[in-house]
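Report on the structure given below.
Every protein chain except one is present and positioned as in the full complex.
Our next item is chain A:
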Amino acid sequence: MPPTIPPLLSPSELSYLHTSLSLTPPIRPDARSPTSFRPLVAETDLLPAANGSARLCFADGTEAIVGVKGEVEKTTNTTTTGGRSGGKGGGKGGGIDVIDMDVDEVEEVGSGGEGRWIEVSVDMPGQRDDDAMVVFLGEMIHEGLVADQFLQNRLVINNRWHWRLYIDILLLSPPLTYPLPLLSLTTHLALLSTHLPAPVQGLEKDDDPLFNDDWDAAVPLYPPSTPTNPPNPTSNTNSNKKPTTARPPITLLVISIGSNIFFDPSHAELAVADSVVAVTIASSSSSSSNEAEDLSLLAVRTIDPPSRLSSSSSTTDADAGREEEEGVWKAKKGGVRRDVLGRMIGMCTERGGVGAEVLSGLEGFT
């Protein structure tokens, strides 16, 4: 986990924060509601040499730029099942166990893309390229992208050629807080703005691909959803039968304090969090197209809360049974309660919930 800066708050400040955040209804330091986000700044398509790019600044000053570049590559083994290596592609995350992902095997031989066609690299200031956290973050974003087969299958040009997608994630600011939400939201925006050159029509299945050199004719990697008219199967011109609602996944940082749940936690709120959870969600592309708003849960990760790193945490067993002192807050031991975790996931994935709101908000940028 990232080297989180220990919160520079006094014990009484921590106690005040924790008390006001565990009230019903809770009072956040900046008077937001539990599910509201701080304003963020985003722009897309800012790099001329990339197929898609995005820049995102969070309210705490952290900033990331993602550039997506596509290259045409020859498909080496067209006869083997394409989806076999889908989930654990990249090959660079050696030793990292990919959990809680269910990657379905591709049933059609030859038409499925492979996860290793998508290459994610994360660059953080002051960190080596092969640093464990950098590789881990890249792998987490990669596994979310390949979790549903949509993106891989979009990369197939014909039986002999495919696109290779390079996603370069550049964290520009020092990692003040856990950087995965920022990186995943920026990647989401960059992928939404990604356009690949349109192939020239009328070619045989095994021909070398030719592309239209008119950039205006380029096709978006993720087809834009059509909010004006309801999903209409007949208007779907894609060769694959996926509904047009497939979207890259996003990761949200959710914290719980007592039985209260907060989204987009600030630095002070993270300092007194009982539990920090990163929830990865995506529009489920496998659902029937008239239930476009359903979100699927891809991964839930608990993150060691920064409060455990501070001196206020009681780490020795001797303190375990001791009663809490008045006015001094100590970090809670143990994990997340099941019902709290269930409510967190519910708030992220439910129809019209926070996840859907964030996804529709991000779509407004492109």
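Note that contacts are C-beta pairs under 8 Å (C-beta built on N, C-alpha and C of every residue); 3 or more make two chains touch, one makes a residue touch a chain; residues count from 1.
Definition applied: contacts and distances are computed from a predicted model.
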Protein name, per the UniProt record, of whichever chain is missing from view ("MMS19 nucleotide excision repair protein", "DNA replication complex GINS protein PSF3", "Exoribonuclease phosphorolytic domain-containing protein" or "All trans-polyprenyl-diphosphate synthase PDSS1"): "Exoribonuclease phosphorolytic domain-containing protein"
Option from A:15, A:44 or A:62 whose C-beta touches the chain left out: A:62
Residue of A:42, A:170 or A:336 touching the missing chain in the full complex: A:170
Option touching the unshown chain, where A:71, A:131 or A:304 are the choices: A:71
Interface with the unshown chain - residue positions in chain A: 46-50, 53, 57, 60-63, 65, 67-69, 71, 121, 123, 125, 129, 166, 168, 170, 172-174, 176
